[in-house]
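Reading through the structure tokens given below for one structure.
A protein chain is absent from this complex, but the other protein chains hold their places.
Labels for the chains are A, B and C, by order of writing; each one numbers its residues from 1.
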Amino acid sequence: MSPRSATSAAAASRTPPVRIESRADGSIDLGSIEVIRVLDEQGEVVNSDLEPNLPESELLRIYRGMVRSRRLDLRMLAMQRQGEMGTFAPGLGQEATQIGQVYPMTSRDWYAPSYRSIGAQVWRGWSMDQLLLLWAGYFEGFGIPEGVNDLPFSIVIGAHVPVATGVAMGIRNRKDDSVVVTNFGDGASSQGIVAESFNFAAVYKAPIIFIVESNGWAISTPIERQCGNPVLAARGVGFGLPAVRVDGNDVLGMIAACSCAIDHARRGAGPYLVEAVTYRMSLHTTADDPKVYRKEEEVKAWEGKCPIRRFENYLKARDLLDDEAIARLGEEIEQEVLAARETFRQRAIARPKEIFDFVYEQLPADLQGQKAEYMERLKRKGVEERGTG
Amino acid sequence: MSPRSATSAAAASRTPPVRIESRADGSIDLGSIEVIRVLDEQGEVVNSDLEPNLPESELLRIYRGMVRSRRLDLRMLAMQRQGEMGTFAPGLGQEATQIGQVYPMTSRDWYAPSYRSIGAQVWRGWSMDQLLLLWAGYFEGFGIPEGVNDLPFSIVIGAHVPVATGVAMGIRNRKDDSVVVTNFGDGASSQGIVAESFNFAAVYKAPIIFIVESNGWAISTPIERQCGNPVLAARGVGFGLPAVRVDGNDVLGMIAACSCAIDHARRGAGPYLVEAVTYRMSLHTTADDPKVYRKEEEVKAWEGKCPIRRFENYLKARDLLDDEAIARLGEEIEQEVLAARETFRQRAIARPKEIFDFVYEQLPADLQGQKAEYMERLKRKGVEERGTG
Amino acid sequence: MPQLTMVEALNLALGESMAADDRVCVMGEDVGVNGGVFRVTKGLLDRFGPERVIDTPLAENAIIGTAVGMAVYGLRPVAEIQFSGFTMQAFDQIEQNMARYRNRTRHRYPISMVMRAPYGGGIRAVEHHSESREAYWAHTPGLKVVIPSGPRNARALLAAAIADPDPVIFYEPKAVYRAFREEVSEEPEVMEIGKAHVVRPGGDLTLIGYGAMMRPVLEAADDLVQEHGVDVEVIDLLSIKPMDTIALVESVSKTGRCVIVHEGPRTCGVAAEIIARLNEQAFEYLLAPIRRVTGFDIHFPFFQVEKHYLPDSDSIVAAVKETMTWT
Partner (left out) sequence: MPQLTMVEALNLALGESMAADDRVCVMGEDVGVNGGVFRVTKGLLDRFGPERVIDTPLAENAIIGTAVGMAVYGLRPVAEIQFSGFTMQAFDQIEQNMARYRNRTRHRYPISMVMRAPYGGGIRAVEHHSESREAYWAHTPGLKVVIPSGPRNARALLAAAIADPDPVIFYEPKAVYRAFREEVSEEPEVMEIGKAHVVRPGGDLTLIGYGAMMRPVLEAADDLVQEHGVDVEVIDLLSIKPMDTIALVESVSKTGRCVIVHEGPRTCGVAAEIIARLNEQAFEYLLAPIRRVTGFDIHFPFFQVEKHYLPDSDSIVAAVKETMTWT
């Protein structure tokens, strides 16, 4: 009974229930979702038809991208623990998903990442020192590098997805041949704006690839409590989007799926939904303690599916890599990361005087008074042109 | 090329496109959507398995509900044209959908209608004169009648759907055995909040039946330009909702589908999505001119599918009705409607002094000054206690 | 010079802007085939085609979000929200992307777009169709907010809004849509955003309004001048944000008295902001408290009584007379 004083109770449902399921006079087949991987968890090729036909140098470039992503991540975590970095969201364990989605893009394509796509952003041309600036709370970090056709990620879950869709609508209107790739999490799939974007993209046949990185968790909420149907690719059919489900820890599977989706969009056939099944190995963010809500065994089980190890095994089997090369490469990349940290430290200068300078093209008259008031404040405090923050 | 100064063009996509579709190493079957009707367009039973086993008196009650809906609609249109009624949305042609969805409900169940559900509201216990008050702009019209367990409809497309879902979550939490039925249009299906509600309902197994009245149009936007996939029942699978597609102009089909869905929800199995395929025969609202955007032929074609005529044929074939009875019943109901108009006219008294009285349980101190100011205004204008508006 | 209604004048501005700049496109619910539920976009689809006049699905948040994306891509979308009541649906994308994108990307992606919406009461409409919530946008950093009051300034300000490098909320007083005609120049005309207009000079009291309220404001002014001997100066704000503080301060420094009129709720409304600024910058000239004749902090009432709720010339006159009693 409703705690609200209930209205008069009535007889039970008047008609005896009929089981529709078995007696329909017609039906619409919804088809199926293909589930793909190229490499299994040991790195063995299980689907050579899908194996991308890439030169060896490219395979190694992909490997380096994944390792760079991981090393940067671990370094940032260390820096955060030492107070040199703000809260950020480690991409640990999602390196294949990340690199696999940007690898097939051209530089003219548009990338709209989420906050957990640091490795992919580096691949797209963001310098590591700039990304460090960004996550350390320096406004300069947010400037999009020259020549990089990316959108800023959005801290607001799902809010970048319609913007990415709008870019794709613009592309479609102008008959430009580029495409948009955007990613978001399983949690983001619950946001209405993501559904609205699916529908807009489908209606306008906008060239956009939606990549949902289903990493098992949205902070403390597991996918089963997040979604009525945890197969997120299944959302596609309702909105009229072709969809595929990929092993997100298999970089070759990701490349195969995303290449296909990008090609589909580029030839004008419209949007595509790629569900990448992966796992968030680390903290949600550095402000989070996953021990409160998830079991160590679950994390352990996923360690065995490590995307980097898997790809290493593949490259070893193809004689492109051995343990010594792995160690050497790792060291090289570590040095890159340390050099970036050095540059970051030199660039880490707060600019308190800038805060009014990017809001409008020209500061309106009635904001000039506020700026003057603020400048007075800085002056009283003795804050210099490039204050230390 | 983007009108924004483009970044450096690059080589075409690096990997040759692979066709995933044909080479997957696994797949998830999405099942199918049952499509049902009991009566065909001539009123012949085409699926006797689904035919609800109802006493004759009930069949006639259903018929009267549909006729009442239509007569009220037509009368309101006439009143609107004569300036006696505000803008409203005729339900013409959707009588089977409306009555079919409320028929299987008990009075303890909760109904959350849309603005186009006037006939269903009458069925649920709203007096016609009150609904006339409502649409004529008198605030009293919005009060929910005693003993009626309904939510107010929402003028904001889709905005009532999460509220209905919340009621169902409450029911679920309290292990109450009532259910919620809510309806909305094909246009509403584009609103993110509707998708969010689907997901909430599925996650909590909330006892709610979502009825999407797919009537071909959302003002001037046809379903094909509204939705990437015009089969709205297909949304169900992605969100984890069982779904069915019904001929919305077949009242017995609607009753069969909704009874089944309600039973499903009532026994704790969770929400259900019912897509009722119907057609908006009249104007979108009285402020609309459909000639601007749709062809007469399309409307003509749907006239042949009239839900009332179809059901009449069925009742005639069962010897429950003949032409004379149809005429007599029509006349009886017309008189009811005219009597309601009379009552409405007597009740149509604007109460300008009330406007502060329902905002909070008690008017906060700082609003009392505003109310006093407003009362002064009324006094200056000579507006009496029950002003004529 | 043709005599146009505001609807026709807005339609003219859209057509001119689209003809002059092929980046300008129009989008929203029913703006194409139907020409908009108020016919503001009538004929544009035929002239400019479906790539530039885009009928969208029914989802305001995505309309604004995708418009932001189109602006990022380099187009200049003019997105219509069918009634301002439904901008609530788009609050997310307005506040979190439209208003912030330039700042977030340090000028890399300025958002040159307009969100148009009819606002305000007085047309006997159902719930959610009579709101005036421009103060939400005035409070939101990164936006500009413009509200015309007649056909001529509507045309010139919409042209300016479309050409503006920053995102503009453009609220159209639907009570004025077809209320009267005005001469509108055959040459394209543009007015600067951010400037108030002294509609009638006067020395005794400053009467400030905007949008649909300019009609009762001017009616009251006539009455005050002719019947009560109060020489009011009437200011049409036109731009809510940026606000032409200088013009307001100048006027009130002269008159020492002020009454402000708007339809929206009172608390934290535009009148409150004007009072705050006049208090800050014209304090020493104030001879009387500044009065607000505004909507109340309640829901817009159902239409049978809306005429009592809305500020009318009678209430404005009463407030002015009260203000004049202070010595």
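In the analysis below, a residue touches a chain if its C-beta (ideal position, glycine included) is under 8 Å from a C-beta of that chain, and two chains touch if they have at least 3 such contacts.
Just so we're clear, the structure is a prediction, and the values are computed from it rather than from any experiment.
Novice: As a test of the contact rule: which chains in view would the missing one touch?
Specialist: The omitted chain makes contact with A, B, C across the full complex.
Novice: For the chain not shown, which residue from B:104, B:192 or B:307 touches it across the whole complex?
Specialist: B:192
Novice: Decide which residue listed in C:56, C:89 or C:149 touches the omitted chain of the complex.
Specialist: Spelled out, the listed residue whose C-beta touches the missing chain is C:89.
Novice: Going by the touch rule given at the top, which residues of chain A touch the chain that is not shown?
Specialist: Answer for chain A: residues 2-4, 86-87, 115, 136-139, 141-142, 155-157, 187-188, 190-193, 218-221, 225-227, 287-288, 292-293, 350-352, 355-356, 359, 367, 370-371, 373-374, 376-378, 380-381, 383, 387, 389 touch the chain left out.
Novice: Determine and list the chain B residues touching the chain excluded from the picture.
Specialist: For chain B, the residues touching the absent chain are 139-140, 142-144, 151-152, 154, 156, 159-171, 173-174, 192-193, 196-197, 199-200, 203, 358-361, 364-367.
Novice: Which parts of chain C face the unshown chain closely enough to count as touching?
Specialist: Chain C touches the missing chain through residues 88-89, 91-92, 95-96, 99-100, 103-104, 127-128, 133, 135-136, 138-142, 241, 243, 264-265, 267-273, 275-276, 279-281, 283, 286, 288-292, 296-299.
Here is the rule we use: only the chains that are shown with their structure count from here on.
Novice: Using mean CA coordinates as chain centres, what's the gap between chain A and chain C in Å?
Specialist: Between these chains, centre-to-centre, one finds 39 Å.
Novice: Taking each chain's centre as the mean of its CA atoms, how far is chain B from chain C in angstrom?
Specialist: Distance between chain centres, rounded to whole Å: 34 Å.
Novice: Among the residues of chain C, which are close enough to touch at least two other chains?
Specialist: 57, 59, 61-62, 72-75, 109
Novice: Of all residues in chain A, which are in touch with two or more distinct other chains?
Specialist: Answer for chain A, listing residues that touch two or more other chains: 170-171, 174, 192-193, 196, 199, 203.
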